[in-house]
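For this depiction, one protein chain was excluded, whereas all remaining protein chains were kept in their positions.
Let's turn to subunit A:
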Amino acid sequence: MTPLLSLLLYIFRTVVARWGVYLLMVAGLTLSYAAAIVVTLYVHDELTHDRFMAQADRVYMLTARYGPPDRGLVASDRTPAGMAKWMASDVAEIDQVARIVAIEWPMRSARRQVRERFYWADPNIFKILQLPAVEGDLATALKAPGSVVMTQRMARAYFGRPDAVGLTLTTKDNQPLTVTAILKDLPANTHLDREIFVSGRGSYSMLAVFDLNPDYQWNSAYIYATFKPGADVAAVEGRLQAISRSHWRGPNNLPEGYELIRLTDLHFHPHGDGEQRPRGHVGSILALVVVTAAILALAGINFSGLVLAETQERGDEMAIRKALGARRIDLIWQILREALWVNLVSVVLALAVVERLLPALNGGLDLDLHLWRHPAVFLGVLGATVVLVTVLSGLYPAFAVSRPAANTGTGRLSALRWRGWVVAQIALVVVLLIGSHTMNRQWQYATDDALNFNGDHVVMIRFSDFPNDDADFVAHLRDLKGVESVAESFGSPTMDNVRPAWIRRPGLPLISLTRNSAHPDFFKVFQVPLVAGRHLSGTFSVPEVPPEILINLSAVKALGFATPEAALGQEIVYETDRTTMRSRIVGVLPDLRFATVYEPKGPMIFDNFSKYLTVVNVRISPTDTAGTLARIDALWSRDNGGSMPMQRWFYRDYLLDQYHDLHQQMRVFNLVAGVAIILSTLGLTGLCIFLTRRQARDLAILRALGATFGDIFVQRLTPFFVPLLIANAIAWPAAWLVLRSWLGSFAEHIPLSAVSFLGAAVTSVVFALLTVAAHSALTAGKVSVSASLRHE
């Protein structure tokens, strides 16, 4: 028999003889390895946003802050389209600069007709955003007007095949677009949210419009640039405002400042208006890493305890080996070798679990995690982790058991050790429970309570580009069965088209506000009660200065009115992006929240300026939602002649999309917390086994002296109370510190609640006691008192 086969047989026999404990070991390690793998993939995914592009670290995106001078109010990823041209002419350090403009237009092929989300793009965009191509030459693909580049996925959608170069589709006004290159599908971890790039050289493209009128709109394009080697990008950044001022010929409200963000840093950069995908948060990633490390540590400690229990159980075997001449190092190596095998089996099982779990996880959390994207690196890291966990968790029992006078199972020190073990487990569980509850409360607050309006059952429909059709559609909507109320708005209550305004008062602080335009029924649709005054009396389009406005409570305070009623009938003068306005306050609203809770709420103005209304908000009856939506779709089709695909979404879906990152964090955190709880259950069960074995004789003595099952039960529960108290005493301040820091990343957040802490404490105590009780109940009948007393 070969030594390896002999070893495997020995391990097999050992495992079979004590399958229960080994099952606990493998289950705990598998679970924690699986959690660690998932979190590692997630963290890697977050940290490698946009790095699939070659030389992504050389690419910068231009962003801007708008608002009153020296006090940017709105951070925006979109900047004036003219800046690209001005940067190219005035910044000598520029290597390449290019724009994309995000838009939605109808697109049609024989297979698909939708209102498509795509980019108008400068022809040199792929020299900067070096996306991997599978067909065609990206260097020239967008040079000709009417050329289009798309991903394989989109090519399949439009043409049923990925090799679509040379095929055509049409867009608005039947303009033909010819496919000139095919891109590899974009990964999920990119800031780009569209997969079609249409040449901006066409005369009908928005880029052409902006080239003709560079001052037309101030937040129009995403601008990317690369710089020549050695360029001082920070210095360039400082010159950009002066450059834009020297070229700008339009009305006021130029950006107050510009920032060049390295593409590889963009994902963790603070929120920007018009961001293509929600950003991530470094703090959350760090918290996940810490929790995962804690889970691995917990699994290691559990494993260590079980190995110790097992090796103590095999004390005779160890003694015989010693008697037969085994050196201490031989015994240590033997225990470590067995630990390594258990870890290897666990990690293989964990890989299988993750492989099965990933599709559901990717689908549920809108992720694109892959196990084997970088197999060599992945296996290397995993192997190193396995070795580390094996050594760290196996070394202590190995040294303890192989000590010349091994006495690991008794005495005060041992008791301290297992109590420390319980404290560590429960403290982590309590922190995670408090964290999980707080995250869920913050989620609830962000998506519901903080809004101060009711966005449920509201469908938002983007207008077509045909105002007459839209007017007919809205008029007909009001009479449609299942529709309760209808109101148009200029993006509200989303963050699209946020417009700043400000009020200067000599010697007083400047007041920043955001402007919103909506139909008077907007507040009926979103069920917003007036605090004071009346609603807007109607809509107007000419002249541009709104005669009457509503303000919110924050504005009442900022403007210095003692009460909402005091603000009624007052006129205010404010500067906007185009001109100075004077309007009369006719009503006061509560503080509505259109931005996410990452941003502070502030003073708002609502006017009824109808010129640029972009969406219609429709409150539908909660009953027969599907039927009402079908009727709305049919109405749209009828009023638009069937040529313009409809774009509609529930406000609630928009909101969830805004909190995509928070949602991901919450789900992953809940998952990790669940894993930690299961792990702790396994750990405590292992501990019970350990203690049952260690205390078997003591418990048998008590039984012989007349103790009932109830007495024994209490006897076994009692030692857990103090560790549970200590665990909570450690966990509460730790959770308080961590969560206070986490909540601090939100401009508005819930207060930390005593319910979270008490709930976690009660849950942890109940869970620990149930685990111990369950084990006691399961094992009590199986313990032979006479055997325990005789064999000791």
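Just so we're on the same page, contacts are C-beta pairs under 8 Å (C-beta built on N, C-alpha and C of every residue); 3 or more make two chains touch, one makes a residue touch a chain; residues count from 1.
Definition applied: contacts and distances are computed from a predicted model.
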Query = According to its UniProt entry, is the unseen chain "Heme exporter protein C", "ABC transporter family protein", "RNA polymerase sigma24 factor" or "Methylmalonyl-CoA mutase N-terminal domain/subunit"?
reply = "ABC transporter family protein"
Request  = Out of A:R703, A:R716 or A:H775, point to the residue that touches the absent chain in the complete complex.
outcome  = A:R703
Query = Thinking of the whole complex, not just what is shown, which of A:D185, A:E237, A:D496 or A:D711 touches the missing chain?
reply = A:D711
Key: Footprint left on subunit A by the chain that the document does not show   = 410, 697-698, 700-709, 711, 784-786, 789-790, 792
